[in-house]
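Can you read through this structure? Questions will come right after.
For this view, one protein chain was removed and the others were kept in their places.
We call the chains A, B and C, going by the order they appear; numbering starts again at 1 in every chain.
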Amino acid sequence: MIRLENIEVTFGDFTAIPHLDLHVRPGEFFTLLGPSGCGKTTALRTLAGFIQPAGGTVRVDGKDVTRLPSDKRQVGMVFQNYALFPSMSVWENIAFGLRVRKEKPADSDRLVRDIARRVELSDEQLAKNVAELSGGQQQRVAVARALVLRPKILLLDEPLSNLDAKLRHQLRQQLKDLQSEFGITTVYVTHDQDEALAMSDRVAVFNKGVVEQVGTPQEIYDHAATEFVCNFIGDSSALTPDFVAEVNRLSGAGLSTDARSYLRVEKASLDRPADGGAAVGLPATVVSRTYHGLHSRYVVRSHGADIRLLVREDGAAHPEAGTATTVYVQPGHILQYHPGSGAALAQDRAVALP
Amino acid sequence: MIRLENIEVTFGDFTAIPHLDLHVRPGEFFTLLGPSGCGKTTALRTLAGFIQPAGGTVRVDGKDVTRLPSDKRQVGMVFQNYALFPSMSVWENIAFGLRVRKEKPADSDRLVRDIARRVELSDEQLAKNVAELSGGQQQRVAVARALVLRPKILLLDEPLSNLDAKLRHQLRQQLKDLQSEFGITTVYVTHDQDEALAMSDRVAVFNKGVVEQVGTPQEIYDHAATEFVCNFIGDSSALTPDFVAEVNRLSGAGLSTDARSYLRVEKASLDRPADGGAAVGLPATVVSRTYHGLHSRYVVRSHGADIRLLVREDGAAHPEAGTATTVYVQPGHILQYHPGSGAALAQDRAVALP
Amino acid sequence: STPPASTGEASGAPAGASGDTLVIYTNSNGEGRGDWLAAKAAEAGFKIEIVGAGGADATNKLIAEKNNPIADVAFGLNNMYFSQVKNEGALEAYQPAWAGDVDKGLGDGETYWPLVKQAILLGYNSDKISKDAAPKDWTDLWTKDEFKSRYERVTGLGTATAQLVFAGILSRYRDDSGDLGISDDGWKQVEQYFKNGSPAVAKTDLFARIAAGDVDMGQMPSSIIADREKSFKVNVDTVIPSVGVPLAVEQIALVKGTKKKEQAQKFIDWFGSADVQGEFAQKFNSMPVNKAAQAKANPEVVNFFAGLKQQDIDWDFVQKNMGAWVEKIELEYMT
């Protein structure tokens, strides 16, 4: 559906995107994830036609649209800075695209009210001036304005960043529903990995204008292709060579002790896992515990490695800071990356590292 | 330190805050949490002196500052929409307050660079025009601009909403560090409950301009004072009277079957909890399972109630949708609210409900 | 006539062709002259449209439009202006019916024909200065101490009156070997004129200044004196130098390329006729050139001109050099 080939974007002499290839499939919910300033917005704006890439082509449905003005591209977009029209009321903002399409006023009104209801904007708010809305309400206007048009391609730039969890969940659901109902191809930018992993068909992880990995949420999470992705997505503890050596010793696994090794927080535990066949237990001391409602977050130290892990707050008693404990780890869960290139080491080739 | 008494704020004939009492203690990290449009920004702006309340008093250090202009209040603020000075470079934006204070240029520069480093703005970015920054970078400039002055009171309006998880964690830490290092009294608005619970000394939960509950994160989470708070904070499943009755039958607990009853997601489980003395098991069917990286989220149905729960992705096998299972619940974990007023029923008074 | 709103429509047709309205350029439409003329012409069956413009503007306009003239007739300009226009080839020769009633020498006897005489005079406040004490000539103004700073001098040479004053002064110092045909002595006079005069004040009439006592004398065309004396309640006498007084003669001419030649010629015949000129003179205190018309003119005026000695000026010479003189004066002498 959408193909970015060889895209290069520069601002003056600053290169925001050196080289970008992406392929978004029809009807897909595709997410761009990456640290602040990595070029997500830039990529989206290039796709929308607001930025002329210095090089490369943008294709939609196989057609080269690199030079097509954005009003011809039939994409919808929610802007990170909302870009609401200050001279119009909320209603007019949302109805803008419909009026452009010359929908009947009655139809427009119905559609506007319908979408407004979905994003929880009241009739009273529709009559307001955009400056009279709260930050989150403004963001919802921006979302509604794009959704009401049901575009074939929808670009969303952190569309829910100013909303509370309830509303965010609700709107996510709305987005997913619309997307599957109308087969809208969606490119979504978010800073929220949870959101990215929960909503997306596929995720592209960006770093400094370069795609580090593209894959389904599970692929990205479980098989982070690079050290950057491993660090950026999810939460993991860096392991010391010492620790890895000890795991090797206890389990007989052939993990490289030179590679950078990580362990996802949820893969470590203080009890022996129910079915944890290959799990080995290492003695450790509790460094700290913080309460997080749903769970407590522990840091335990073992063989020089500070290992973070979560313990569910199911009402049971938990060891406090300073006490000794055992941390359980499965060697297969340890993620290893080449110290130079940051590329993942295939788990079976782990020993091959010189 | 800060006291809002009886505050009422209206915009024209719209009442944004009908009646607000708040007390923030010296050096405290106080968070305002609430759904979009509930009046958080309004409360903060009233505190900062940008909005004249229609009624009530604002006290800082016991002094009535209600009529004091904001520049005399010695509070720092990060605006939800950043309010960066467009005509200045990033450096100038951050240095603005220092220059106003007539700090020596060399000192200013040092302080600006220092704070910029902490919020991860590079020297190159300092020289840029604010319009040339990404959304998240702009937000960091807004944060840096307020922090660099080390105000006695710091008001932060969703200061991290556009940042990725890594950076957010890092900046949260910076904020906490500064706060404790300089004893800055901080009032923090966030839409992110996780953030609120993790960072705050105390949290006020807002709804439609009214405070529903003020308390420490744990109080709020474990003993949500109202149904609204229970629903807004954390994730819980609504229980049917049927389900509650069954729990009563199995455990002999005297829970009210007329009250609105909820169970936090993490308080339900599919295995009998290790120390779960009072836990009772109810037969259930798995309705769905979604993968979330760190854990999987299940919905299981039992006695008409759809109970959501989390199962940690520790590599063990998990039941798939459609299979039968058992859901374990402790009666003491069930939260109950008066169906009319929404107020919590004291757990021992649970039976008292007419 | 077309309403102005329809500018778009009217734009197609060049003005010359619009109806049978004659377009007349003149610098002599102020103070009600234009309206009077239009009304009179209508009575006589002419539909005319008067375009008023200062002498220089009208001249430039006639010249600029020579390839596609809009005017049919021009009048009111003096010899200097008309000879410029003629030199650019924008006038057509025509001998009006009344050619015999005027002194041919006042026009060029070919393309432009004289209508009205105007004397350019030096006037002084007769309440303050007796005839004996008054200057006898322009040159007295700067050579005699009592007149220094008491006379108004011009601040620009854009007006016909000012140019004629200098034509009168400079002509006396003609010297073909001098700069621009004028001897050094002549230029010195100009220099002194500017050095010793009190500069005119924009939009403040000389008579107002005389009334206020700021100055006592200055240049004035003959036709305005009576009127201004009344409005400002001052009495003014004029100086007649021994060399005479420069006369400005307002002329009329047919524009070359007019599309309503016949009509235009008829108009010229009508306007220059003794009757019309006479009435005009009566109404506006002017001095008609047409001898037959003089009967109708204000006898005081006629008498005044009868006793007036006309300065002998070589208008060809003046016309040829006036541009350069003005330039030189503006650049070098006007401080």
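The rule is short, and it goes like this: a residue touches a chain if its C-beta (ideal position, glycine included) is under 8 Å from a C-beta of that chain, and two chains touch if they have at least 3 such contacts.
Please note the rule applied: contacts and distances are computed from a predicted model.
K.L.:
Would you mind picking the UniProt name of the chain not drawn here, from "Iron(III) transport system permease protein", "Multicomponent K+:H+ antiporter subunit F", "Heme exporter protein C" or "Hydrogenase maturation protein HypC"?
P.N.:
"Iron(III) transport system permease protein"
K.L.:
As a test of the contact rule: which chains in view would the missing one touch?
P.N.:
Answer for the hidden chain's contacts among shown chains: A, B, C.
K.L.:
Among A:L4, A:V65, A:V130 or A:L309, which one touches the chain that has been omitted from the display?
P.N.:
Once the missing chain is taken into account, the touching residue is A:V130.
K.L.:
Can you name the residues of chain A that touch the chain not displayed here?
P.N.:
10-12, 45, 48-50, 52, 54, 67, 69-71, 73-77, 79, 81-89, 91-92, 95-97, 99-101, 105-106, 108-109, 113, 123-124, 126-133, 135, 138, 145-146, 149
K.L.:
List the residues of chain C that touch the chain left out of this view.
P.N.:
1-2, 4-5, 7-8, 10-16, 18, 21, 23, 29-32, 34-35, 38-39, 49, 51-54, 56-57, 60-61, 63-65, 67-68, 70-71, 84, 155-159, 161, 199, 201-205, 207-208, 211-212, 221, 224, 227-228, 231-233, 323-324, 326-327, 330-335
K.L.:
Touching the missing chain, which residues of chain B?
P.N.:
These residues touch the chain not displayed: 11-14, 48, 50, 69-71, 75-77, 79, 81-88, 96-97, 100-101, 129-131, 138, 145-146, 149.
Note that in this section only the chains that are shown with their structure count from here on.
K.L.:
Once you've mapped the touching chain pairs, tell me: line, ring, star, complete or other?
P.N.:
other
K.L.:
Once you find the CA centre of chain A and the CA centre of chain B, what distance in Å lies between them?
P.N.:
21
K.L.:
Distance between chain B and chain C based on Cα centroids, please, to the nearest Å.
P.N.:
91
K.L.:
Provide the list of chain C residues touching at least two other chains, using ranges where the numbers run on.
P.N.:
Residues of chain C never touch two or more of the other chains.
K.L.:
Quick one: which bits of chain A touch chain B in the complex? Just the residue numbers, please.
P.N.:
The touching residues are 11, 14, 33-37, 40-42, 80-81, 120, 124, 132-137, 139-140, 157-158, 161-168, 191-194, 197-198, 217-218, 221, 231-235, 264-267, 269, 271, 273-276, 290-295, 310, 312-317, 330, 332-333.
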